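Missing here: one protein chain of the complex. Every other protein chain is in place.
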Amino acid sequence: MNESLILLLIETILIGMVPRAMPIFSAALGETVDQSAGILNLGVEGMMLMGAITGLLVDYYYHNIVFAFLAAGAVGILFGAIHGVLVITMKLDQTVIGTALWFVGWGLSGVIYAAIFGISSAPPTVQTLGHIYIPYLSSIPFFGRFIFGEDPLVYILIVTLIVVDYFLFHTKQGLNLRTVGQDPRVAEIMGVNPYLYRYAAVIFGGLMAGIGGAYLSLAIVGSFYFDLTAGMGFIAVALVYFGKWKPWRVFAGTLIFGAVYVFYFMMENIYPKIPYEFYQMLPYVVTLIMILIIGTKARAPASLALPYVKGE
Amino acid sequence: MNMEKSIKEPIVKMEGIVKTFPNVVANDGIDFEIYPKEIHALLGENGAGKTTLMNILYGLYKPDRGTIYIYGKKVNIRNPSDAQKLGIGMVHQHFSLIPYFNVLENISIGLKELKINLNTNKIKEKLDRIMQEYGLQVDPEKKIEEMSVGEMQRVEILKLLFRGANILILDEPTSALTPQEVEELFKSLKSLVNQDKSIVIITHKLYEVFEISDRITVLRKGKVTYKGFTKDTEQEALVEAMVGRNVVFEEFNRKETNYTGSLKVIGLTVYGKGKIPIVNKVSFELKRGEILGIAAVAGNGEKELIDALFGLIKANEGKIFLDDKQIDNKPTKTRTQLGLSYIPGERLTRGVAAGLSLSFNSILHDHWSDPYIKNSLLNENEIRKFARKIISSFYVNANSEETLAKQLSGGNIQKFIVGREILREPKYILAVNPTSGLDVGATQMVRQALIEMRNSGAGILLSSEDLDELVSLSDRIIVMYKGEIVGSFKRGEFDKLRIGSLMMGKKLN
Partner (left out) sequence: MNILKIIQIVFFIFLGLLISSVFFILFKLSPLSGLGTLLYEGFGTENGWYNTLRMTIPLLIISVGLSVPFTAKFWNIGAQGQFIIGEIFATWIGLTFANIVPPLLDIALAMVVGFVGGALWAMPPTIMKLYSGANEIITTLMMNFVAVYLLLWIVSGPLEGAQAKLVGAPTSAPIPAMDMLPLIPGTQISSGFLISLIIAIVFFFLLRYTKFGYELKLIGEGQNVASYSGINIKRQIILSMIISGGISGVAGMVYVYGITSTLIPQFFSDVSTSFGYVGIPVALMASLNPLGIIFTSIFLGGILNGAFVMEAIYSVPIDLVITIYGLIMIFSLIGIMFDLSKILRRKKIK
C-alpha cells in the first residue's frame, strides 16, 4: 500500500467513525449518569432497540425526523421510569431486572415491527439524517469533513457531553448525584434525596439509550431489522467502565469503536481473503480486549448496583 | 458548670417521644431537653434508645408519637435538611463522609447556599474562616480515605458548623479515638460551647460523662431513668440508672496456666499500596493459655495483622508458626483445621452468611470433614445438632436452627459467631471487638467464655477498641502504631495513659 492510500484510509475512518460511534456514545453517556448514581442499567440494549423502532415508525409515517427522535426519547424515558420503579422503589436485583428489560425491549421491538410491517416483508427504509456541511471549513482537506461535516445530532450530542461533564463535576447537583452513587445514606443525611437523584438518573439513562437507538435506525441504517443493535448496548456498558465514569474518556472509547466499525466495513472489501465473519467479530473482540486492559484499575462508584433501603 | 444556665429556657424540648420498631420499643415516652451553651451527656447501654432518640431529632426517623419544640416553637422535622435549617447537626458513629471525595466536596454535598455552580473557592474561603474561628484544622484538599479517624471527626464537626449548626449531636464520638485524641476533642467541644453552641454527646462511658458534661440524661430500655446536673450526680446512682441494679463487675477466675505450644509470629510484614508497609516486621508469641491484647487506634495495622494471621490477606514477609508448624504459606482452610478460630469485627458481612440458615452458618470452617461430611455428602443431622448446641449454650434468641442469620438482631448474631468459634474447640482464637453491640449480660457471658477458653488452654489474640476490656481480660498487651509493635505490657503493669500515649505514636520517657 502506498502512502496516499493509507492517508485515504485514515480519512475514510475519520469521516465514518463519528456517526458510527454515536449510537453507542449516546447510550454510554446515559449509562455513565446511571452508574454515577449507583444504578447499573443492563437493559440499555433493550431500550436502544425500543428507541430504534419508535424513531423509525414515526419518521416512516410522519416524515418528521425531529418528532421521530423525540418519540424515541420518550419511549426511552418510559423504559427508564419502569426500570426505576423496579430497582429503586421495589429494590429488585439490578442484574436480573436489567437482563429482563433487555429481553422485553428486544422482543417488543421485533413484535411492533412485525405487527406493522409483517414478518417477512422487505424492511422499510427512510432517508437517513442529512449532514451539515459548514461552508469552507468542511472542505479543509483531511479534517474538514470530519469536524465540520457531521449531521446535526452529532453536534447536539457533543454539546450534551459537555453539559453532562460540567454537570457531574462542576455543579452541586452533580456532586449530589455522585454522592448518591457512593453512599446514599450519606446523601440522605446531607439533605439530598437519593430516590429523587436515582430516578433522575434512570430517566436520563433511558432517554439517551432511546436516542442512541433512534440514531442507529434513522441516521446510519435508515431502516430496522430484528435485533438491530447487536450488542451495542452492552458495549456501551463496557465503555463506561473503560471510561472510568468520566464522560470525555467514555467519548474517546466510543470513537475507537466507531473506527473499528468503519475499519471492518472497509477491510471486508480491501482484504476479502479473511472470511468476513472474522471482521464482524471485531467489535466484540475489541470490547473484550478493552475490558481486559482496564481490568481492576477501574474503581466503580461504591454503591453501584446496591439498592438503598431507608433507615438501614 | 454554673447555675445560671439552668434558668434559661431549653432550646430543644422533646416531649413524650415514642418510637417502635418491629419487635422492640426503642423510645417509650421520652422527655428530653437541651439548654443553651451546655454539654449534655445522653447516657445508656447499647440498645437503650439513645441513638434512636437523636435520629428522631435529626429527622432520620419519624416518631410514632410525641412533639418537638425548638426555641419554644412546635416543629415537624421530616428529614435531616429540616433539622439543619433549625440549626441541628449530628455526627454519627459511622461517619457520613464519602472516602473517595476530598474535604471541600464532602462539605458541599447538598449544601443549600450553593445554587448550581460548585464554587470551591467560595467554600474554601468560608471553611478557612470557620477553621480559624473554632480552632479546628484540616487540609481542605485532602481525600477522606487518606485521613485518620480524628481528622475525619474534625471534618464532620466542621461540616456541621459550616451549615450553621447551633446544636451538635455526637454519637459515641470517642469510640475509635486514643485517650489523647479524646482529650483534644473535649478541648474543642468546650471551646465550641464557649462560642454559644450546645452539644449532646451520646455515650456509654461513665468517665467521659463526668469529665465533659454539664447535664446528664440516662436512658434504659427506651425510658428516661435519670436526669440531673453532672455536679450533683453520684457515680453509683448513674450506674444504677443505666443497668437497673448496681452491678459489680466480678473479677474473672483467672487460673495459672502452663500449656505447651504457641502461635509464633516472626517479622510479619504486609504491604499496602505503593509498597508502604501496613504491618511492619511484627513479631510476638501467643502462648496457649494466655490472652494477648492488641491495643491500637483503628487503622494502624491491627486489622491487617489479624487478617494475615488467618490467611485472608497475604503476608509479604515473615513467618507464622502454629505449634511449630509453619502456616504462613497455608490457606485459611488449613489454618482452621489446625485449630485457629476467628471472631471477626464485621459480623454481618463476614461473620455469617446472612441469607443462609443458622445450621449452614454453624459449619463455615468445618464443612469439609467429619462429622459434618459423610460419604462426601452433608450430614444434616450433625450440622443441626451443632447449631442447636451453639444456640442453647450462648443463649442465642432464635426460633430454630433453620432461622436465617439475617433474621436475628445484631447482638444475637454476635453471640452466635462467638459461640461457633469457641465451641469448635480451637487451640487459638483471634477475636476482634468480641463484645461490641452486646448488652451487659451478654458482654459478661462472652468475656467469661473467653476466660474459660484461656483457662482450658486456648491462646487468644484479642483486639478491642475498648481499652477497659483489654485491661480486664489480657495477660499481656502489645501496642501497635503505624503497623509496628511499639510497646508491650504485662498484667499488673497496665497503665491506660501510657498505653494511650503509645497508641498515639508518642515515645515514652
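A few remarks follow.
Labels for the chains are A and B, by order of writing; each one numbers its residues from 1.
We adopt the following convention: a contact is a pair of C-beta atoms (placed from the backbone, for glycine too) under 8 Å apart; a residue touches a chain by one contact, two chains touch by 3 or more.
Keep in mind that this is a model prediction, so the values were computed, not measured.
Among the residues B:I116, B:I276 or B:L356, only B:L356 touches the chain that is left out of the figure. The chain omitted from view is touched by exactly one of A:L5, A:V66, A:V96 or A:I270, namely A:V96. One of B:K13, B:K159, B:K303 or B:H365 touches the chain omitted from the figure, and that residue is B:H365. Contact residues of chain B toward the unshown chain are 22, 310-312, 331-333, 335-336, 342, 344, 346, 349-356, 360, 364-365, 367-368, 373, 376-378. The omitted chain makes contact with chain A at the following residues, 42, 46, 86, 90-93, 95-97, 99-115, 118-119, 225-227, 230-231, 234, 237-238, 241, 275, 277-278, 280-281, 284-285, 287-288, 291-292, 295-296, 298.
Keep this in mind: only the chains that are shown with their structure count from here on.
Separating the centre of chain A from that of chain B, both taken as means of CA atoms, is a distance of 45 Å. Partner chain A is touched in their complex by these residues of chain B: 58, 60-61, 79-81, 84, 90, 92, 96-101, 105, 108-112, 114-118. Across the interface of their complex, chain B is touched by residues 169-176, 179, 182-183, 185-192, 299, 302, 311 of chain A.
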